[in-house]
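Heads up, one of the protein chains got dropped from this complex, but the rest are sitting where they should.
Chain lettering (A, B and C) follows the sequence in which the chains are written, and residue indices restart at 1 in each chain.
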Amino acid sequence: MSMNSFGHLFRVTTWGESHGPALGATVDGCPPGVPIDEAMIQHWLDRRKPGQNKYTTQRREADEVKILSGVFEGQTTGTPVQLMIENTDQRSKDYGDIKDKFRPGHADITYFQKYGIRDYRGGGRSSARETAARVAAGGLAREAIRALAPNVQITGYMVQMGPHRIDRARFDWAQIEQNPFWVPDAQAAADWADYLDGLRKSGSSVGAVIEVVARGVPAGLGAPVYGKLDTDLAAAMMSINAVKGVEIGEGMAAAELTGEANADEIFMGQNGPQYSSNHAGGILGGISTGQDIVVRFAVKPTSSILTTRKTITKSGEETEIITKGRHDPCVGIRAVPVGEAMMACVILDHLLLHRGQIGANRGHIG
Amino acid sequence: MSMNSFGHLFRVTTWGESHGPALGATVDGCPPGVPIDEAMIQHWLDRRKPGQNKYTTQRREADEVKILSGVFEGQTTGTPVQLMIENTDQRSKDYGDIKDKFRPGHADITYFQKYGIRDYRGGGRSSARETAARVAAGGLAREAIRALAPNVQITGYMVQMGPHRIDRARFDWAQIEQNPFWVPDAQAAADWADYLDGLRKSGSSVGAVIEVVARGVPAGLGAPVYGKLDTDLAAAMMSINAVKGVEIGEGMAAAELTGEANADEIFMGQNGPQYSSNHAGGILGGISTGQDIVVRFAVKPTSSILTTRKTITKSGEETEIITKGRHDPCVGIRAVPVGEAMMACVILDHLLLHRGQIGANRGHIG
Amino acid sequence: MSMNSFGHLFRVTTWGESHGPALGATVDGCPPGVPIDEAMIQHWLDRRKPGQNKYTTQRREADEVKILSGVFEGQTTGTPVQLMIENTDQRSKDYGDIKDKFRPGHADITYFQKYGIRDYRGGGRSSARETAARVAAGGLAREAIRALAPNVQITGYMVQMGPHRIDRARFDWAQIEQNPFWVPDAQAAADWADYLDGLRKSGSSVGAVIEVVARGVPAGLGAPVYGKLDTDLAAAMMSINAVKGVEIGEGMAAAELTGEANADEIFMGQNGPQYSSNHAGGILGGISTGQDIVVRFAVKPTSSILTTRKTITKSGEETEIITKGRHDPCVGIRAVPVGEAMMACVILDHLLLHRGQIGANRGHIG
Partner (left out) sequence: MSMNSFGHLFRVTTWGESHGPALGATVDGCPPGVPIDEAMIQHWLDRRKPGQNKYTTQRREADEVKILSGVFEGQTTGTPVQLMIENTDQRSKDYGDIKDKFRPGHADITYFQKYGIRDYRGGGRSSARETAARVAAGGLAREAIRALAPNVQITGYMVQMGPHRIDRARFDWAQIEQNPFWVPDAQAAADWADYLDGLRKSGSSVGAVIEVVARGVPAGLGAPVYGKLDTDLAAAMMSINAVKGVEIGEGMAAAELTGEANADEIFMGQNGPQYSSNHAGGILGGISTGQDIVVRFAVKPTSSILTTRKTITKSGEETEIITKGRHDPCVGIRAVPVGEAMMACVILDHLLLHRGQIGANRGHIG
């Protein structure tokens, strides 16, 4: 048991703080023989890297991953893969009165109440930097999936920024890589750029909703109760910093539907069952249907803003605080590759679990 | 590792199908010395029991719990507590063509694809009956919490049924036990009775949103990353049958807020930090703040409805199906005590985890 | 995590005390489609059942297993299998002064110090009755192994009773089922009968060494470090009541050997590598070699004897105790089927783990 691990057979333990020498992921249970090198993992880290445009934090980190173990002659060996990322941007600075004041909306107050530790330099384990380790692990998971279920494709994108939602009628997969927000809607991308620029200039911030879709996942992954595929996905997404809600398929809106509207009708396709719709988000009773697996999660706005807020100090005195310096107006942007990575890890884990208990799908239809 | 267990130190494994001889929960890790007997657990089971009014399934189950182990002279011994509920209502019936047809929106198709088993008699492990075992475990958890954190109070209630939401301005804790829907709003309870009656008569069904609140939880429970209190709550609620979304505090709506609106300001109260609001739902960075812990989850409408739906058979032929017989027009009603039970188990687990690693909260403020 | 469970993918949790209504095993992770019924499990329980001859405790228990879940139409479903054994021999008796006196060599004193519970009626969870649940789980494991590795044969036998050892030159598999001690040496069986009879009459007891061999286990099961096959076997055997030592292959005697004497030379057989000897006990670096897997464990003598012993009471007063009533002169006898069951569970677990991570053995030799 570990409070810093996730996954059952493909087990990822992340370690490290934002201001220590390094952080990383200890990845155990990866199948042997998966072709991997540092460049393949770096590819995914580069997508998450801050400082790439004016919408993400200006903290500049090289975020270069090193593989310290578990790979030999370009292939995984089946033993723990250690993925380390050194922290390069640790410039000392004057923390000033931030050192003793808790920041509203931040984890620093609960962190201190629990551990009695106040790492004023950054968020410790609560820092968004921790997610770099997940992205690295997810990069490895993607390669391992390829050998087990070659049709799987995992794609994340933003569907809401503050009050603005995408227009599903304009949904275009090809747009996702074309704009800094990973929005599958060219018009929305253009509109949101102005909106976010305004927020950035005023020192404010806003939340977002990210959707992650896994296509090509075979039917039969998951389990009926606590080992549900959606249970693990919910935990995986909720474990990302600042996430406050997780939805599968219709999500919270399922409450508004009638049984007739919600249940996807079943037809017979060439390669097995097909469905008239996908309200279920690709999961029925905790087990994948073979349809697209659709997960959404909401990221709250960062609390590091230029507005003065009431707070208290470590010794309990009431005071005010204003957070200056680099920050993201919408941390949801960087959550896109993180959500993809978590999806990859969960899918791989369930591929292995299914193979372990059952070997192959047993109930063939048609 | 078990796909039928949850919890770290307070570990619950449920077992049993809807149509076998019995089902139950094997509960390990309970502290010794907790006063408990069958009547105390039965109290909570009776709240969930079907067949109590016209809005829930007419299947009549005694749902009588037996304690088979782990209790001696009215106290837990610290060893596994076996809570067994025998299935009494197993009358044989003519399953007719349901035997071979998959029911749209049901888990029977994925269950079959995974395991190659078709238990046409009921939902197997996917049946809502499995939740009785959770409620029994939750009853034990409530008693164990009392010794560790006596101020904790856990209450669930319905906040939305289909398109109808409660009016928060009319919120009244005292109303919850006064109506069959556990709605904290007398007016809503009256309105919804008619609405649901109409659905029931027309053989339709509808979803719901349940909110579960834990008051009096001390600050400091949880952990910053995968062992977040909200990660475990999200998994716990998502593991309940038919749940499609989980929210903490503002939930999905956090995406719409600015940083100024979302971050709860901090003041100094007599017994430690207090907050101007609770957008966080009582959890910051995965760790409890001492405020009310607020979780919501959406339950989809049951798919057992009187409308004819297109589907396929086990051998892959396209056909139609209509589900007759007893069913719930809103399964969300019975999800209320289940959500409370899951909250109780998660809170107890984190009380034990915190005591194990840290002993007591270390960072005293003020 | 659970202190009453073992196994990774094939996960067994036992529950119940010697004097409660029932005890059993909650078995999760069994593959679906394994043919099983109560008679098949009863077969193994009957071998362990006490009261069968004058050498084992005269407590008479029916030890009838009931399958409460996880089996449908004669096959496992892939969901938890609940194996329950009701306690029938709970006749009330006068515990007299045993009620307050700790028994030297028994767990009752540490049990009380840990939990603050004194279940004077029997050993609580420390009772040898707990092992019935393991034997039931092992019976299921044997059937599941059959589908995955049909050549596996698991056999336990006694190799030492008190100071008496078997003569390996007379080793005969066929003898094991022919005597009450499961000794593979007809001469030893005859000699030991007199020896044990003497001990029984004098109210004394003695320890034993049990050897369990698994033949036909494929090469490649296990892992190099903490997930070693021998690590799990050592834990499995040490978890049995009264076991004080565990050996793999040469065991403790490996310390006396030189490298030349110890390392098994390798040849090429028709179906892969073969070895000149099996000092390794079928496991190299934590991974099976394909040779016989050989485990031994020592069971200490039962402490319930007719000799007066010095002890203390619950309130700390010094006193003496003598244990009357039914007892086993050599509890090691009943440990034979228990050791077999643990071996079966561990082998099945590693078959599933290997299939999960790797699918099949990857490194073919020759």
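As a convention for this text, contacts are C-beta pairs under 8 Å (C-beta built on N, C-alpha and C of every residue); 3 or more make two chains touch, one makes a residue touch a chain.
What you see is a predicted model, and the numbers here were worked out from it, not measured in a lab.
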- Message: Of the residues C:V27, C:V71, C:I85 or C:A107, I need the one that contacts the missing chain.
- Response: C:A107
- Message: Going by the contact rule already stated, which one of C:D63, C:E143 or C:E247 would touch the omitted chain in the full complex?
- Response: C:E247
- Task: Kindly note down the residues of chain C that lie in touch with the hidden chain.
- Result: 1-6, 8-9, 14, 102-118, 123-126, 130, 160-163, 199, 204-209, 219-228, 230-235, 237-239, 241, 244-268, 272-273, 276, 279-281, 283-290, 296, 298-305, 307, 309-312, 314-318, 332, 353-354, 358, 361-363, 365-366
- Item | Residue ranges of chain A at the interface with the undisplayed chain | 1-5, 8-9, 11, 13-17, 20-24, 26, 28-29, 32-33, 66, 68-70, 72, 75, 77-82, 84, 114-117, 119, 124-125
- Query: So that we can see where the missing chain sits, which residues of chain B does it touch?
  - Reply: 1, 9, 29, 31-33, 78-79, 224, 352-353, 355-359, 362
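The criterion applied here is as follows: only the chains that are shown with their structure count from here on.
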- Message: So the centre of each chain is just the mean of its C-alpha atoms; given that, what is the distance between chain A and chain C in Å?
- Response: 45
- Item | CA centroid of chain A to CA centroid of chain B, Å | 26
- Indicate the residues of chain C shared as contacts by at least two other chains. 1, 9, 29, 32-33, 78-79
